[in-house]
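Report on the structure given below.
Note that one protein chain is taken out, while the other chains of the complex remain in position.
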Amino acid sequence: MKNFLSFADAGDYKALLAQALEIKQNPYGYQHVGKNKTVGLIFFNPSLRTRLSSLKAAYNLGAQAWVLNAGADSWTLEMADGAVMNGTTQEHIKDAIAVMSQYCDVLGVRTFPTLKDKEADYSEEVLSKILQYATVPVISLESATLHPLQSFADLITVAETKRKERVKVVLTWAPHVRALPQCVPNSFADWFSEVDWVDFVITHPHGYELDPKFTKGARIEYDQKKALEGADYVQAKNWS
Amino acid sequence: MKNFLSFADAGDYKALLAQALEIKQNPYGYQHVGKNKTVGLIFFNPSLRTRLSSLKAAYNLGAQAWVLNAGADSWTLEMADGAVMNGTTQEHIKDAIAVMSQYCDVLGVRTFPTLKDKEADYSEEVLSKILQYATVPVISLESATLHPLQSFADLITVAETKRKERVKVVLTWAPHVRALPQCVPNSFADWFSEVDWVDFVITHPHGYELDPKFTKGARIEYDQKKALEGADYVQAKNWS
Partner (left out) sequence: MKNFLSFADAGDYKALLAQALEIKQNPYGYQHVGKNKTVGLIFFNPSLRTRLSSLKAAYNLGAQAWVLNAGADSWTLEMADGAVMNGTTQEHIKDAIAVMSQYCDVLGVRTFPTLKDKEADYSEEVLSKILQYATVPVISLESATLHPLQSFADLITVAETKRKERVKVVLTWAPHVRALPQCVPNSFADWFSEVDWVDFVITHPHGYELDPKFTKGARIEYDQKKALEGADYVQAKNWS
């Protein structure tokens, strides 16, 4: 079964990009794709852009959709395998995800990192359970470590607006008042480090290194000024 | 006006079962049924399976749907007739249900028992008010005493999977850490006690007798081992 969780799931990214640009030109021309299909969207955390854009995408493609806010709309979910559920949780995620899978053709899932337990976050604790129990393809609407739809949208924007063959794209750390997840910069690196017409540079203070499994050998330049020299596109983002 | 609240509303259950099996074979073949129709779903209590399956059913049948979480999405509802609404409630259920009826063609309703006042629960206090004020057919998505869609789904499953003419179906009480409603076992008895190709047996400890208006003379066997002998299907469920 095909999922969409990271750049690796994009397959031939050039073909995918070409298809996305074609659909943007002709947004209602693919309604046969979604005919009699239902997109399920489950949010373990709040969302505005991803929620609305996913709904609109489903509608444009001729599909129906349902949205579930975990906790608020349904039951409090137990995440731990083999847990004796004598506390406040009411339904095990194992059952919940199997049920959701029965009533949709593709399941979009938003989960957040705890930002307290890096190991748990980087093992994608919640998402990996969902993948284990889902019986339909899963699309990440942002997970503990990645946000593939946003990075793909960024790539589409760059592809649509660039005026020359090769472009320099810089991902730079920026200050913020709160501790923020690494999903967006991880994901940005995961995608842009792979695009063969992009010169990709990452810049951040010492100690803010992203996980090498996402930066995949991309050039890291600690001198921000130097990193930004000649940049065509800059993604400024905080991460903790 | 036709409602769907219990086995009695199924009419000819064999015809209904045959129709359900036919729709399962051909789920998108009935979209003329829902054309220009809207299914309203009002949840006074949380729901996962019933919420999603009802939405999916509406979509499969070509209908649109809306979902309302009572309290969270709209106003706090006053249930008492003639109440002077000078407290925290903001809208009377009498008006609310009449309004909902105007904007849907069928109204699915989930209510729960209080589990504190058996008489109030067994009089279906909330559901009966809704029935009083609704001007469209009402479908129970689980009420204080019954859960007809679940029992009908159970019947469909048995009918689909049985390998012989007659089958023995046992409803057995099972332990649980919390006090749970009687809706599911009541409803299971309400349906399975009526099916002429089912040998239906109920087993539970002394003191856990279900209401005779739902068990309708079904065989009750307090010795669980004996009850389960030769069973083809077992529904294990806690109730308090």
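The letters A and B name the chains in turn, as written, and every chain counts its residues from 1.
As a working rule, a residue touches a chain if its C-beta (ideal position, glycine included) is under 8 Å from a C-beta of that chain, and two chains touch if they have at least 3 such contacts.
In this text, all values refer to a predicted model and were calculated from it rather than measured experimentally.
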Field: Among A:L52, A:A98 or A:A179, residue touching the chain not depicted
entry: A:L52
Message: Please identify which residue in B:C104, B:I139 or B:C183 touches the non-displayed chain.
response: B:C104
- request: Specify the residue from the set B:G40, B:P148 or B:P185 that touches the hidden chain.
  value: B:G40
- prompt: Which residue among A:N3, A:T38 or A:N69 touches the omitted chain?
  reply: A:N69
- prompt: If the hidden chain were put back, which of B:A96, B:V109, B:V170 or B:A218 would touch it?
  reply: B:A96
Query: For chain A, which residues lie in contact with the unshown chain of the complex?
result: 27-28, 43, 46-49, 51-53, 55-56, 59-60, 69, 72, 177-178
- line: chain B positions in touch with the non-displayed chain are 36, 38, 40, 64, 66, 68, 72-75, 84-86, 90-91, 96, 99-100, 102-104
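We adopt the following convention: only the chains that are shown with their structure count from here on.
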Query: Once chain A is fitted to chain B on CA atoms, what angle does the rotation have, in steps of 5 degrees?
result: 120
Query: For chain A and chain B, what's the span in angstrom between their mean Cα positions?
result: 38
